[in-house]
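Here the complex is missing a single protein chain, while all its other protein chains stay put.
Entry: chain A
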Amino acid sequence: MSYITGPEYVRYACTCGLLKSLPNLYFCRHCSQLRCGFCVCPEVDSIFCGKCSENIPSAEAKVKKNKCANCLICPSCQQDLSTRIASKGVVNPDDSKSPAKKTYYLSCYFCGWNSRDVGIPDQTSPTGGWPERENVHSNRLQELLDSYKQIMLSQKQQKENDKKKKFGKFVSYTDRTGITASALRKRIGIPDIPHAMLRKPKLPESSTATTEVEELPDKFFTQEIDLLEVTTIEQRLLQPESQPVTVDKLFPAHKQLSIKKSLRCRHCERNVSKPEYNPNSIKFKIQLFAYYHIPEVRLVKVGDLKRGQPCEIIIKFTNPTQHQTTITILNLDLAEQERYVEEQQMMDISENLEVLSLQFKQPTSLPSLPGSQPSSLLSLPPRQPHLTIKSRKIKQTVNSTVEIPQSVFILPPRDDAAEYDDSNDTHNIEDDSNLVIWRKSNKVCIKLLVNIHEGETIGEEVFCGFTMDHVYTNIIAANFENKQPQKLNHKVRIFLNLGKM
C-alpha cells in the first residue's frame, strides 16, 4: 500500500488532462469517463459536529453560524474543551444525606487552560449556559444597516418607477395639462402628501472624527512583558469580533462544524461519490472510484536505465471488476489529446454563442404587452446546465518510448475465492510468452521494452507512457433495460516514472 502515501510512480491521465494516481480518480459509469477531484462538482451533503457526532440540519447550522451549540474549543490551543465537575460542599449542610452540590467548569486537557482562569463563573448544569460575548458595536451597525437597506430599496423603487414611466402605454392626461396629482390636491385644498415611494429615507448619523487619538501608554516603556500573558495572532483571530490582546480576555469558542461532501459529474449531473448520512459511518452510498473499475498498473521491476539500449520493465496489471477484460497496449498519442483539448475549446465557443442567442430570443418570446401576465413557464429561467471544466493539455513530457507489443492479453475477472484455490492456476488462456511472463487469478505481469531518447543526460528522471485500452463492461444499461451488459473499449493514458538514469 506504499503507493497511497509514497511518491506516485504510476499516474493516470484524467479526462481533464491532469495526472493523478489511481486512488485519486473517479470513474463516471454513465459517461464512461475518468473524473478527478478537479473536474467534478463538489456539493455539501450533510453537516455534522466532529466532536459530538451529531447531524445538524443546514438551516440550524446557518442559525448557529456553523458552530456546534454544545461543543466548545479551547481559545488558547484550539483543542476540544471538556467539562469538569467541581463539588462545592453539600446542598443542605444540615442534612447529612443531602447530595453534594456540583458545579461545572471547562478545562482543556491539552494546554491546561480552564474557564476559571478568565473568571467565567462555574455553571450548575454540565451542558451549559456558558456566557456569550456580544459585539459591542452591534446596535450602531444594525442601525446603519437598516438605513442603508432603506436607501437602496427606495433607489430600486425609483428605478422601477422610472422604467414604468418610460414604457407607459397610456398617456396620463394630467401630464399634458401640467396638472399633477399634487397640484390638484393643492387646488382642492387637501394637504399635499408626498408619495410613499418618493419619501426620502433618513440618512444615518455619520460618525465624527476627533483630533484626540489613543496615546501609547507609558507602561510600554517601563513594564516588563510576560509573553505568556500576550495572545498570539491565531488566538486573536479565533475571536474576530473582540481580538483580545491579553490572555485573561480569552473566551471559549464554539466548535466549527464539518461536512460530508458529495461529488457530481459535471457532464451527466450524476453523483460519482455520495457518503452515508450518519456521521459515524465512513461508508458511501455511491462510490464510483476508478480503483474499482480501471485495471490497476504497478511497476514490478525496472532494468538498467541506459541510453542507447532497450531497458526491460515488468509491470503488473490487476483487474478489479467482475468481468473479463482484454488489454491492448497502444502508443501514447499526446498529439491526439491536444487535438481533443482544442476541439473542446471550439465547442465551448459555439456553446457560448448558443447562450447568447438564447438571451436575445428571450425578450421576444415574452409577451410584449406589459399589462398582460407573462406565462409562468416562460418567466422561469431555463435550467442551466453545468459548466464543464475545460480540459487541459497534458503537461508531462516523456523522454523514452515504449516498444508497443503486437499481441493483446486477457485479464480474468476478480474472484475473491481464487486466493484460497491452488488447483486452478492455468486458466487455459493462451498467452504470447514474449509478452506475458506471469499470471495468477486476475493479475498478469508483462514485460515491456523501453528506449530512452537520445540526448538525455545521466541523472535525469525517465518518464515513459502508453495508452491502455481495456474492455469495460458497463452493467448500468443492463440493469435498466434487461439487456446484455454493454462492452466498450476504454482508453487511459498511463505515465510511469522509471527513476533516474
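As a working rule, contacts are C-beta pairs under 8 Å (C-beta built on N, C-alpha and C of every residue); 3 or more make two chains touch, one makes a residue touch a chain; residues count from 1.
By definition in this document, contacts and distances are computed from a predicted model.
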Missing subunit (named according to UniProt) among the choices "Rab proteins geranylgeranyltransferase component A", "Transcription initiation factor TFIID, subunit TAF5", "LADA_0A07844g1_1" or "Actin-related protein 10" = "Actin-related protein 10"
Task = Kindly state which of the options A:C14, A:L34 or A:A61 is in contact with the chain not pictured.
result = A:A61
Request  = Sort through A:I188, A:I225 or A:I282 and give me the one touching the missing partner chain.
outcome  = A:I225
Query = With respect to the chain omitted from the figure, which of A:I85, A:C111, A:I190 or A:L237 is a touching residue?
reply = A:L237
Query = For the chain left off this view, which of A:L141, A:V300, A:L330 or A:L488 is in contact with it?
reply = A:L141
Key: Contact footprint on chain A, counting only the chain that is left out   = 38, 41-44, 47, 58, 61-62, 65-66, 135, 137-138, 140-142, 144-145, 148-149, 151-153, 155-156, 159, 203-211, 213-217, 220-225, 227, 230-233, 236-237, 240-241, 243, 256-259, 261, 352, 355-356, 359, 384, 386-387, 389-390, 392
